[in-house]
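One protein chain is absent from this view; the other protein chains keep their places.
Up next, subunit A:
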Amino acid sequence: MDTNILLLLLIVPFIGFLINIFFGKTIGKNLSGIIGTLTIVISFVISVILFLQIKETQEPVRLHLFDWITLEKFKIDFAFYFDQLSVLWLLFVTGIGSLIHLYSTSYMKEDENFHKFFAYLNLFVFFMLVLVTGSNLLIMFIGWEGVGLCSYLLIGFWYQNQEYNNAAKKAFIMNRVGDLGFLIGTFIIAYSFGTVDFMELRESLSGGIATSTLALLGCANLALFIAATGKSAQLPLYTWLPDAMAGPTPVSALIHAATMVTAGIFMITRLNFLFDLTPNVQHLIAVVGGLTALVAASIGLVQNDIKKVLAYSTVSQLGLMFMALGFGAYEIAVFHVITHAFFKACLFLGSGSVIHAIHGEQDMRHMGGLKNVMKITYVTFLISSLAISGIPPFSGFFSKDEILMVAFHENITLWVIGSLASIMTAFYMFRLLYLTFFNKFRGTEEQKHHLHESPAAMTMPLIILAVLAIVGGAISLPGSSWLNTYLAPVILNNAAAHPHHLGTTEYILMGVAVIGALIGIGIAYSKYIKKQELPLNDNQSNGIHKVLANSYYIDNIYNFLIIMPLNILGNFFKKVTEVIISGVVFGFAKFADELSYQGKKAQNGNIGLYLFAFVIGVCVIIYYLFIAR
């Protein structure tokens, strides 16, 4: 394929960004929206063509632009690399990106900063493309930082609200912690392998690895994993993601559910040949993933904000993906990333549709009964909920089931944890569904009057995503997985080389998973449909419920352990600087001031005196120069 077209694929969203940021106000909302959406669609079309080509030839394409950094024995190219993995990411980033752009043209219609919104979205897609196609760690880091920036800009999009700004800052700072890990990992790899290029790294490992390098590699992998926990919202850095729901709903769908948060999984999958060498780090990844899945799911049980539930559910699902990564089942993690992107984007856009209908209300206790008014939203939401709960034959069933199956074989404790998280997922998703769409409407009369189904630009993406959420599982059916074969060249230790058999155990596991999901749904049904319970206010709750409603007080703990000491230290140093350093500096200034004030008095304007001083001065100079010597 012509390299110019590949370049076009990357650069088109950036052009969209430039047009929207500089001319967005003048060209008007309609054109701004069209340009924003069209650029992503163009990228998507090129991605599809590229995908078909790579699927056919199995040959990765390398786009070398120029040598970026050239040192003796060390070289970093400014190059992009299109292989099976990155093209897969390209497909769903641009594909879902297009749908969400289309959705946003309607969702953001009333917003005065419409063009800015599209500019940021386009910029985000551009950086995401850079992230997934970079041929070395440094290019990836450009994208990595870029998406973080766009995430910050979009979370704080409604900048008049101070709380939203705080959420944006929180996301950015927490990501920075992870980014430090990314940098350290990159440095260690550059130091121990002399290259940061993915292909060269892979080749350099083919001849085995020295024990001393292995120890360093362990540190590098740990650092990179920390980076992944920051970007992909895992313990202990996950708390920014629920707060990130301050952004407009399409942003939550695109960045904080479908694409950006999967960057960590992408990075680890990209470096699978490195992570395979350090089983300890892999084990840690699996444990952290499992714990995150459980913790986030349990918090999700009691949230009342529709978007918060979805946010915690995202964290929990990402945890499951990390669990799969930890077991070395990279293609399964990728599979879940893809299916999750479909149904979670659909869920978020669905919640956006609901929020749109009730004029910005996000509290589920003020919803209800929307089933009859918003038929399309309801049906798509139901499909996605079934998919995320793991009910066959929806896509989520296949991907989640594979993760649990691997967990069962590798580590039975993590299997229990993962299964518990899945049951909780089924419960809170249907709690969300029942509270939102069933029973009677609990909002105000005015809101009730306003209720309406969203326009076609919003329902179209919902329908497409719902269809994908149904059939998405087909790309990796148990037994004969297309995805595993497709990804085999990218993943060194791939599953295609040693396929697992579908035995009785596997079928029993599937059965257990489905029954678990049904139990979760059943509990939700009995609570919220039969008894018509309403969730309590957070401050009325007690016991375990209170702990969950406050997210295990993790934010408070972070406040106490990190923010408060920092504040105290900052205040202390502020006082020190004010008293000592400022005192010294001001002292000098005062001294000079006083001296000049006194010296000023000598200049009394008497020329005779000046002359007298002058003559005395000359005499003194002459005395010392000629006589005193």
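The definition used in the following text is that contacts are C-beta pairs under 8 Å (C-beta built on N, C-alpha and C of every residue); 3 or more make two chains touch, one makes a residue touch a chain; residues count from 1.
Here is the rule we use: contacts and distances are computed from a predicted model.
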Undisplayed chain, where the name is taken from the UniProt record, one of "ABC transporter ATP-binding protein", "Formate dehydrogenase, gamma subunit", "RNA polymerase sigma factor" or "NADH-quinone oxidoreductase subunit K": "NADH-quinone oxidoreductase subunit K"
Chain not shown: contacting residue from A:K73, A:K530, A:K601 or A:R629: A:K601
Residues of subunit A in contact with the chain not shown: 600-608, 611-612, 615
